[in-house]
Each structure stands twice: as C-alpha cells, then as structure tokens.
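Working notes, structure below.
Removed from the display is one protein chain of the complex; every other protein chain stays in position.
== chain A ==
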Amino acid sequence: MAEERRQKLCSVILPTESMKAMAESVGVGSLQEDSCLALSEEVSYRIKEIAQDALKFMHHGKRRKLTTGDIDHALKLKNVEPLYGFQSQEFIPFRFASGGGRELHFYEEKEVDLSDIINTPLPRVPLDVSLKAHWLSIDGVQPAIPENPPPVPKEQQKTDSTEPLKAVKPGQEEEGSIQTKGQGASSAEVKGSSAKMVPLMRMKPRSTHELSVEQQLYYKEITEACVGSCEAKRAVCVCNKCYLFLFQVRVNVVQNNLALLIYLMRMVKALMDNPTLYLEKYLHELIPAVVTCIVSKQLCLRPDVDNHWALRDFAARLMAQSCKTFSTTTNNIQSRITKTFTKALLDDKTQWTTRYGCIAGLAELGHDVIKTLIIPRLSVEGARIKAVMDGPVVSNIDKIGADHVQSLLLKHCASVVAKTRPLPDMVDQYKVDYGYLGTMLCSHVVKARAQAAFQAQTVNRTTLTITQPRPTLSVSQSGLSTSSGSRAPSIIKVPSSLTLMSTRPGTPTQPSPPATKYIVMATSAGAASTHYLPTAPTAILHSAADYTYPAMRVKRKKSLTTMVEDLLCNRS
C-alpha cells in the first residue's frame, strides 16, 4: 500500500529533450543542459499547479472528466492567456513524429480553405436543453420504468445469466427473509430494497388456487365470445384472452389434455406474431403458462405413448421467441427464465420430463447459453442417462425420458461443439471431456462439421440467408415417430442469447423516445408484472401436479379449436 502510494506521488518531470525541442522551435539554438534542467523542473511544477487548479473547475462543473475548458479557466486564474484552439471535444489532437533519434508530439495545424467551410452545409443544430420529470421513487419504492435504471445492475444481470448456479443462492435468502419480515411489513421491505435491489421480488406463497365463481363466469363468457359469431366482441376478447390463458393452461395441465395444450400454445404463438397487440402487459400471464408447458412433469394422460415432447419443444421455441422480443433490462425476462431452467436442471430429483423441458428451453435460447450452461453439464447428464440405460429397468417411462434427453442433448450440443472445438475430433478426447455421451457426441460433431462444410460449398459463400421456417406442430397424439421431424435444423438458431443487457439502449436523450412501445402501467400492475414472473413458473415447476383445481370442464373442445383457428385467421 505504502509502496503504491509512494509511486503515485513521486514527482515526474518533463524530459530535458522536450525543452530543447521547444527552444529550437522558437529559435533558441543552443540551450545549456543546466538551463534545460532548470526549465523543465519549473515547467513541470507550473503544469502541475495548473492541473490542480483545473481540477477545481472540474469539481465545480460537476463532472468526472477534465476538459480543455477547465485548463483554460485555471490559466486565467494565474493571469495567463488561455490557449486558443484546443476546443476539441474528444481526443487530444497530438501527432507523433520521430526522426534523428528524437521523438516529438506536435499539434497538427491543417490549412483549411475558407471556401470549403463556407460551402459545406451547416451541421444540424444541436437539441436545446430540455427538462423531463419522472418518478424516481413512489413512497419509498422505485418504480420499474424505463427512466429508472434496471432494478438489477448490469453486472448482476450478467452473472445471473452466465452463472445461474450462484444466483440460486439469493433466492434461498429471499425465502428466509420473507419468513422473518412478513409480507406486509413495508418498512422491512424498504430496508431490503435499499440494501439490495434484488429481494424486491416477492415469493408467492404456494397454495391451492381456487377459481372463484366470478372467474368461472368470466371464463365462460370469454370463451363463448371467442367462439361465438359476434366479431366486435371477439376483438375485445383477444386481450382478455391472455388473462384467461393461465387458467386454461392450469386446468389442462391438471387434466393432462395434451391436444388442448397444443392448441393453446399455438394460440400464444399467434398472439405473439400479431404485431398489433401489445403483449408486454400480459407477459406475466403468458410466460408462466408457457413455462408450464415446457417443464411440467406430466402433460398428457399416457406419457409413455403420447408425444408431449413435441409440445415441450414448441413451447421452448415460443419461450425463446418471447425472450428475444420482450426481454428488456427492466423486466429481465431472459435471465430469470434461464435461472428457472438451470435451477431445475441442477436438481437431482428432477424428473426426466422436466429435465427434457429445461434443456430444450435453455437450448432454444441460443448457442451462448448452450455453451455456458449445457455443455459443462454434459458429463453429469451423461452419467445419469447411463445409469438409466444400463441399469435395471425401473420403468419404461424413465427409459423413454432418458432417451429423449440424450438425443436432445446430442442434437443441440453437436452444432455448438462443432463451432467451438478445434479439430481433430478424437473420440477418446471427447470421452474424457464429456463422459458417457462423448462417443455419440463425437460422431454427431463430425456429422455437423460435414454438413456445415457441405452447406458452405453449396450455398453462396458470402451470405447465408436462411429464412426461418415457421415452426409447425402437428397434433399427433400417438407414436414417437415425429419426435423431431418438424423441427427446423438446429443450426438456424436465433443467435441472440446473452445480449439482453444491451438490447435496449435506454437513452432518454432521444428527442423522440421509443416510448410508444411502453405501456405505462399503474404501479400495482407494474409491480405485479415484474415481481410475479419468476415465482409462478418455479411454483408450477416443482409442484405442478400438486395443484388441485376445482373441476372445471371446458364444455366443447371443438369450440376451442375453432377459436384458435379464428385467432390465426385474425392476424392474416
């Protein structure tokens, strides 16, 4: 410490060569060494003095950056004429030259033709200073609006999304803190929010959800409106639909009605593709529903036969799409989703179905996510799959699950490994690195490389334009044959994954802010939309099967199907 300080304080003086060079530039030819030394010491001292004064002006100008203007003012204090022409904004306009064993920095003065200046069009007039007000805090709580910084600082977001393993920890603290503080105690909450911005999210108590009579009626009304013939009514309902959505999914998850879930997911897709709808408001309803479809333990009555895997894949893709579209620094969807998935993935007791969903969900988020979160887990998962495959047959369901997980992992990882791993592909090396799955992965990687090479040859080398095929999903309730048949090749993944921090520049300086996209919500709604998110999926994740709903049957299955068709028609 002392050592550092001393270094910082040691007095630096200008080299005597500079003095000589400067003397020469003003026509003083031979300068004594002694006078050079004296001069340089004096000049260094004066420069330091001026710099110290300039610092004062910086402080009073409430800036962190010293400007040339500050130096000018400091010179003025010393009764020295300021230097003119150093008004450059950004960089120090010195040029470097060397020659004759001497090194020089000089200021380049260009000759400018006056007519050039006159003839150039005038630059745009800078915008005038303006004043804009927003709420930094309302009764001690900072609202999550674009004018305020994201509730979680950028660094934290980054660590959250890259290392969700660590992020699990604060979640546990959260539960503890809530137990002690209680939900209503505002002071405790404020304390928490001041100490850390994270624990703002309130864990929703795990409880049985009962649909009230009003909700049942509402549900009935909406469904009928959608199915019915009145066009105007239907338009109104589209938005309300989202509220309803969660109920439907919950109901169907409990009922294990795979067909309807698929329809519902397609409806979400349709809603999302519709550019005229502002879904931001309803994300907190939609996302838990979608996540449930990805990771629920059981989605159909006969998990050994039904192809619920396709539903999971589809929902995962849907999730990735909504992450891409809606994730901002304020709502932070993607990192929260990632966290949810990873948490489930790391849990040893997670069922194969859920595990499959998690991996699918993560994999759809892009290559970076695969690289950082899935590939390091390969060996662990491999061991687990091996245990099921080679071990005594416990149940057919487990085996099928493990099989699916294996193929999913191989499919997604192969392309990523092919890109990141240097040649050659040695089977042994793969085995060392990835364990049980190494052998198969190796062959997949080789295939992927060959395919990539093939594509590079056939397709134009400069640009590779691949229009993303709209994910389609055929409803096939029996047979495993179409497990991944309708999928788009995994190479054409959405490349955006970890860029969520920079997606929205968030500059309020823009004269025409992209505010139209935001729908400013009432505080309660805002709080709900942001706080509710991470909790619901996890709750569903862990205990989706535990939920008990009052038996509420959807009357006509046919009607729902038509409804979805209608929705799809609407957007075209």
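Everything that follows uses one rule, which is that a contact is a pair of C-beta atoms (placed from the backbone, for glycine too) under 8 Å apart; a residue touches a chain by one contact, two chains touch by 3 or more; residues count from 1.
Keep in mind that, in the parts below, contacts and distances are computed from a predicted model.
Enquirer: Given the options "Transcription initiation factor TFIID subunit 5", "Small ribosomal subunit protein mS29", "Presenilin" or "Aldehyde dehydrogenase", say which is the protein name UniProt records for the missing chain.
Expert: According to UniProt, the chain not displayed is called "Transcription initiation factor TFIID subunit 5".
Enquirer: Kindly state which of the options A:148, A:325, A:379 or A:407 is in contact with the chain not pictured.
Expert: Only one listed residue reaches the unshown chain, and that is A:148.
Enquirer: Contact with the hidden chain only, please: which chain A residues?
Expert: Residues in contact with the chain left out: 2-3, 5-6, 9-11, 41-42, 44-45, 48-49, 52, 56-57, 59-65, 69, 73, 77, 79, 126-140, 142, 147-149, 186-187, 190, 193-195, 506-509.
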